[in-house]
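One chain of protein is taken out of this complex; the other chains stay put.
To keep things simple, chains are lettered A and B as they appear, and every chain counts its residues starting from 1.
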Amino acid sequence: MVIVKLLKLQTRYIPLLATASVFAILYSIGLASFSHFGSLRVFVNLLGDNAFLGIAAIGATFVILSGGIDLSVGSVIACTSILMATLLEKGWVPATVISMALLFGICFGAAMGCLIHCFALPAFLVTLAGMFFARGLGFIIHPQALGINHPFFLNTIGDNLAIRLPHGVEFPFTASCFVVALLVAMAIAHMTVFGRNVYAVGGNEQAAKLMGVRIGSAKLMIYTLAGFFSALAGVVFTFYMQSGNPASCVGLELDAIAAVVIGGTLLSGGVGYLAGTFLGILVLGLIQTLITFHGDLNTWWTKIVIGMLVLVFILLQNLVTTMTKKGIAQ
Amino acid sequence: MKKKLVMLGLLAGVAALSMLLTACGQDETTKKKLVVGFSQIGAESAWRTANTTSIKDEAEKRGMALKFSDAQQKQENQIKAIRSFIAQGVDVIAFSPVVETGWEPVLKEAKRAKIPVILSDRSVEVSDPSLYVTFIGSDFVEEGRRAGQWLAETTGGKAQIAELVGTPGAAPAIDRKKGFEEVIAEYPEMQIIKSQSGDFTRAKGKEVMEAFLKSPEGNTITALYAHNDDMALGAIQAIEEAGKKPGKDIVIVSIDGVRGAFEAMVAGKLNCTVECNPLIGPQLFDVIENITDGKEVAKRVVSEEGVYDQTQAAKALPKRKY
Partner (left out) sequence: MIGNMEKQNTIFKDNLFTRLFWPLMALGLLLVFNLICTQGFFHIEVRDGHFYGTLLDILNHGSKVMVLAIGMTLVIATKGVDLSVGAVMAVAGAVAALLVGQVEHGWIFCDGFTLGGLVPLLNAHQLSWFLPVIAALLVSLVAGFWNALLVAGFRIQPIVATLVLMVAGRGIAQLITDGQIITFTNTGLVYLGNGYFLRVPVSVWIAMGVFTVVAILVRKTALGLFIESVGNNETASFYAGIHSKTIKGLTYVICGLCAGVAGLIASSNIKCADSNNAGLYLELDAILAVVIGGTSLNGGRFFLAGSIAGAILIQTLTTTMYARDVSPHVAAVPKALVIIMVCLMQSETFRNRAAGIFKRSRKRAWSL
C-alpha cells in the first residue's frame, strides 16, 4: 500500500486508519444520500447524543485493554442516575450529589476489582453479577423514573454551560465532558506508569508479573477506574436526560464493547487505542443517524440493518488490517 | 480462499448499504411534501404494531412524507431520533414517550428550532406545558376506572382481586393501577390481595399467575385485573392448567381490546376488556394538518374508546382491526 508507505505509518496504527477510513466512507454515503446530512448540527449531535456511551466506553477500553471485560456499565449508569435524582428530590446540593454518584462508582468498581483479583473469579461473572446488583439496587432506591427540577440542572447545565456555535447550534455540556474525559483518559493511558501497566497486564499477565508489575494493584485500579468512568457516564446521562430512570441503559454494555472492538482494540487485551474507541462511538452514532435519516425502516429492518452494518464494519476492518499488513511486509 | 470470501462479503455488504441509502435519497428531490418525524417506542406488542401501521397508512393516504424511527424501547434512542429530526429540518415532530420524565432538554431544543411537537399515546412530565402542542391518546386512568367500575358492578362489590401490573415505571401501568384503585376504594369488600408485574407480556403473565395460584391466598382469588390483554391471555392458560375455569371461577377484566381478547370472550374465558385504541393515525394527522394550516388545536385530544363484555363480543369480533 503506497499511501501507507508514504506516510511512514507504523503498523500498529493501521486498525485506527481502517476504522477512520470506513467512517469516512459511511459519512460520504450519508452526505450523498440525504440533504442536511452535512450540517454542523448532525456532527454535534454525534458527540452530544453519544457522550454518556462514549464515557462508558472509555472505562470499558481500559478494562478490555487489560484483558478483562465489564458488563456492569449500563446498570451502574442507571443506578447512578436514579440515585442522583432521588437525592436531588430530597433537597441535597448538586455538588454533593455528583460527588456521591462518583464515589458510588469508585466503590462499586473497587469491590468488583477486589473480587476479580483477590479470589481469582472470572471478570465476566463478577461484572455480570455486578450488573444484576446495580440494576436491582436502582429499583430499590426508586422503582420508577424520576424527573429533576433543580435549577442547576435545568439552567446551568442545559443552557449556560453550552457553547454557542454558528447556525443556532449549541455544543452541549455533555459533549464537552466527553471530550475532556477522552483527553484525560488518553493522557492516563499513554503518559503514566499506570497506563503502561494496563497494556502490560493485557498483553501478557505472566510476563508483566515477572517484570515486576504489581498485577494486584493494577487490576484493582483498572476496575476502580472503570467504575469511576461508569459513574461519570451516569452523571453525564443525568445531565442529558434531566431525570433518573432505573430501567434505562439496558444492554448499553454491549454497545460499549462493540464501540471498543470497532475501534480496533482486541478483546484479548494489550492492543488498542482510546482514539479507536472514540472513532468506534462515532461509527455507532453514524449508523443510527443514517437509519433515522432514511426514515423508512420499521423496527425489524432497523435491527437487521444495524446487525449487518456492524458485521460489514468488522469484516472491512479485518480486511484492511490484513491487506495493509501484507503490503507493509512486502 | 478465505480472503476472497471476505472480499465478496464486503462488496455485497457495501453494495447493499449504498443501494439501501441511495434508494431513499431519491425522495428528497420530489415536490415539497410536508415532512413529519415520528419516534415510536418499538414493536413490543401487537398493539404497538397496529399503532405503527395506522400512522404509516394515514401518512401515505394524506401524501405526507413520514420519517419513522423505532427506539427499541429505549428513551436514549428516542431523544437521539428527535434531535436527528431537528437536524433534518422536519416540519412536525410527533412521538410516543416511553417514560414520562427526561424530555425537557430535547423539547426545549425543538422549541428553539420552532418545530411543533405532538405527543401520541402517552404524555410527558415537563415544567413548561408550551413545550408540546397537544397530546393525543387514551386516558389510562379512565381505562383503569372503567375496569374497576365494570368489576364492581359484575361482582356486586365483593371480590378478592389478583392484579397483573404492567412494566414498572410505564405510564399505562401507573395510571391504570391508579384509576382502578380509585374506584374500588369505594367498595370495602373489594380488595387487591396479590399484585405483581407481568411486564405486559403473555409469558410473564402466565408465570406470575401460576405463582399466584400456588400461593397460600391462591384459592381465595375470585377476580383478576390485568393491565393488558396479553397478560390476561397468559393468565387464562395458567388458570386452566391449575384446573380452574377462567371466566367462571375467576372473573377476568383486562385492557386493550385486541382481537385475541375478543376471541377469548367468545370462548367464555375472558369476561371484559376495556378498549385502548391504537389506531390514532387519523386523529394524529388531522391535528398535524390543523397545526400547519395555523388553526387552533385542543391541548388534549382523547381517543374514543368503549368497554366490551361477553355479550357484545361475538357481534364486535369481525369488526376488530387489531
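Basically, contacts are C-beta pairs under 8 Å (C-beta built on N, C-alpha and C of every residue); 3 or more make two chains touch, one makes a residue touch a chain.
Model, not experiment: these values are computed from the prediction.
The chain not shown here is touched by just one of A:Val126, A:Ala162 or A:Met221, and that residue is A:Val126. Among A:Ala247, A:Leu274, A:Leu290 or A:Val320, the one in contact with the hidden chain is A:Ala247. Which of A:Phe23, A:Trp92, A:Phe139 or A:Phe152 touches the hidden chain is settled by the complete complex: it is A:Phe139.
Even with one chain removed from view, chain A keeps its contact list with that chain: residues 115, 118-122, 124-126, 128-133, 135-137, 139-140, 143, 246-247, 254, 257-258, 261, 266-267, 298-308, 310-311, 314-315, 318. For chain B, the residues touching the absent chain in the complete assembly are 2, 5-6, 42-46, 48-49, 52, 168, 194, 196-197, 199, 201-204, 206-208, 210-211, 214-216, 230, 234, 237, 241-243, 260.
Basically, only the chains that are shown with their structure count from here on.
The geometric centre of chain A is 32 Å away from that of chain B, both derived from CA atoms.
For chain B in complex with chain A, the residues that touch the partner chain are 3, 6-7, 9-10, 13-14, 16-18, 20-22, 24-25, 28, 37, 40, 42-43, 52, 65-70, 72, 74-77, 79-81, 83-89, 99-102, 104-105, 108, 112-113, 125, 127, 167-169, 174. On the side of chain A, the complex with chain B involves touching residues 25, 29-30, 32-36, 39, 41-42, 45, 48-49, 52, 139, 143-147, 149, 154, 158, 168, 237, 240-243, 245-250, 285, 288-300, 302-303, 305, 308-309, 311-312, 315-316, 318-319, 322.
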